[in-house]
Structure formats: structure tokens, C-alpha cells
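Working notes for the structure below.
Complex shown without one protein chain; remaining protein chains in place.
Moving on to chain A:
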Amino acid sequence: MKQVKVLGSGCKRCQTTEQMVKETAARLGVDITVEKVTDYAEIAKFGIASTPGIIIDGKVVHAGGLPNEAALEGWLRQDS
């Protein structure tokens, strides 16, 4: 079970990113939990400077803009 966090204030791109994560995981059959982090202080703790950001099992894998579909698949497939 991967724990995915999507960081972002709730702008459109952040919502799209969350959607992409869920859809890609479902397509790959990867079991995940998705948590949205909207609090700025919480987001800041991950040390990114642009949103949306993606955290998988505590590790920052992406910051700023929509993620690349192929890259997203890679992160979700990665054994933890």
C-alpha cells in the first residue's frame, strides 16, 4: 500500500493532479491511499517551492505543474 500525498492549495491543476494519481493507480492496479494537503504550513514542510507536488511514501517525487503520465506510472510502480 503506497501512501500518496498531493500538495496544493486547491487550484485547478492540483485537483487534476489528484485525479490523475487516482486514475493511474486504478489502471495499474496499484493499491494506494491519497491524501490531499492544502495547508500552506504543511506544504512548506516538504520543502517544495511550486505546486502541485506529489509525495509517495514520504518522498518528494514531483513539484510544479501537472505530472508527466509516464513518469507518474513509474513512481506508482516503484517497489517501496
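We take it that a contact is a pair of C-beta atoms (placed from the backbone, for glycine too) under 8 Å apart; a residue touches a chain by one contact, two chains touch by 3 or more; residues count from 1.
We take it that contacts and distances are computed from a predicted model.
The chain that is not shown carries the UniProt protein name "Permease", picked from "Permease", "Acetyl-CoA C-acetyltransferase", "Iron complex outermembrane recepter protein" or "Oxidoreductase". In the full complex, chain A makes contact with the omitted chain through residues 7, 9, 11, 13-14, 40-41, 43-51, 53, 56-65, 68, 70-71, 73-75, 77-78, 80.
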